[in-house]
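As you look at this complex, bear in mind that one protein chain is not there, while each of the others sits in place.
Showing subunit A:
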Amino acid sequence: MAFYSKNPRNIINNLKSKVGLWSLMKQSHGTCSYSSCLNTIHLHRFLPLTTLPQFTNPDSISHKKGHFPHFQRFQSTTTEKQIDSVPNGEQSQVLDFPGGKVVFSPEMRFLSESPSVYSQCYRVLDDNGQLISHSNFVPVSEEVAVKMYSNMVTLQTLDTIFYEAQRQGRISFYVISIGEEAINIASAAALTSDDIVFPQYREPGVLLWRGFTLQEFANQCFGNKADYGKGRQMPIHYGSNKLNYFTVASTIATQIPHAVGAAYSLKIDKKDACAVTYFGDGGTSEGDFHAAMNFVAVTESPVIFICRNNGWAISTPTSDQFRSDGIAVRGQAYGVQSIRVDGNDALAMYSAVHSARHMAVNEHRPILIEAVTYRVGHHSTSDDSTKYRPANEIEWWRMARDPVTRFRKWIEINGWWGSEAESQLRSSIRSQLLHAIQIAERAEKPPVNDLFTDVYDNIPSNLREQEKLLKETINRHTKDYPADVPI
């Protein structure tokens, strides 16, 4: 099989003289991510013969699949034509392995474990909210931009207030998404309501965007009678059928293959929609991530994988989590197009997800998006991250790299926002939230029979018996049971 040297520059120079690769690289344009373009250099096994203009056969069908030769089982005829055009100096030995034609080389070269430069990151707004020149992005209307910003502020406020509520002992647990507001809201804004969302647990902003009310968030956290989850789950385990947001589960990365299954079914049903799944850097270590990525490529299902690479999995930094150059580079290993995006740049996130959705739905292909960001908060209210990372690092990211402020600057530059609107928004959200919490706290808890329903579609006789026994016991020993739980 083909090998190549640790120093990719040698390869570039070698190829440059022979096949004019550099000129191609300069010509290649935007649908190919920066990281995948860089990685073209490493494609020794699948020499990008079909992508080189001077060797392109007009009958070639590879273009529709993007810049990489897409090896399907019966494509050997196309590749054969290309091989004829290979200059004699390179090599003449090609073997037909199952899966494609492979070029031999007498030089033993190992694939490098990492690129010499990290894969590039797509960003459109600089740290001061100014548009970077020559950037290409999907334009956003004033209405959508202002809605995005308001939602980001709402999410930030929601998190702050609920966190405080947990600290006051009013709810048992909470997880904040501070620092990741752009990922949450911008990605949600780029999707349609028909797209099915499979979240991890740090994406309440997607629900918020779709219309989950502050009261509904509060009800779930307080586990009261109005909670759609009937008080069965810990706080932040939201779910809503009507908003196409599958209930949060505590298990890590299990939602990733679920998304693939749903997307496969969407494709069979010919729906104009895709599945979207979120997970963190830590989640990519799970077997489920690997299996799902492999599966999605083989089944050609429309899934957008959004990895929030926020640097930390509880106390495990990414250097202890994996040794690859982040997540986007892994896409290629599975045959999935990928891109690395500045997760704190709402405009870049929006553009990337928007384009990804288009590709996923229209071309039935999966896309992997690595959103690079920082987890400003602790992992959850059960964590104190100052124990394993410096407090000044946290502060710096909270202030200097705040995605909300950055986007605010951009909309202010456009004349779509001002300080009055800002203070009005913040005070309004705050009072709405406090009100929602008050109502949720005072509401009745779910009744005892909610303990026994939904285990199965129909309640079985043994559970009916147990329910009866429980009610009798409660009635007999009322003082032993909480007074605020209706029977």
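In the analysis below, a residue touches a chain if its C-beta (ideal position, glycine included) is under 8 Å from a C-beta of that chain, and two chains touch if they have at least 3 such contacts; residues count from 1.
Quick note on the criterion: contacts and distances are computed from a predicted model.
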item: "Mitochondrial ribosomal protein S35", "Pyruvate dehydrogenase E1 component subunit beta", "Protein YIPF" or "Oligosaccharyltransferase complex subunit" - which is the UniProt name of the missing chain; value: "Pyruvate dehydrogenase E1 component subunit beta"
item: Options A:V103, A:L125 or A:A292, residue touching the unrepresented chain; value: A:A292
item: Contacting the left-out chain in the complete assembly, out of A:Q233, A:Q321, A:S338 or A:T373; value: A:Q233
item: Listed residues A:A182, A:A259, A:I304 or A:A371, member touching the removed chain; value: A:A259
item: Listed residues A:F137, A:Y174 or A:F198, member touching the removed chain; value: A:F198
item: Given A:L111, A:V455 or A:L469, the one touching the chain that is not displayed; value: A:V455
item: Chain not shown, touching residues in subunit A; value: 196, 198, 228-230, 232-233, 237, 239-241, 246-247, 249, 251, 254-266, 268, 275, 287-288, 290-292, 294-295, 298-299, 450, 453-457, 460, 462
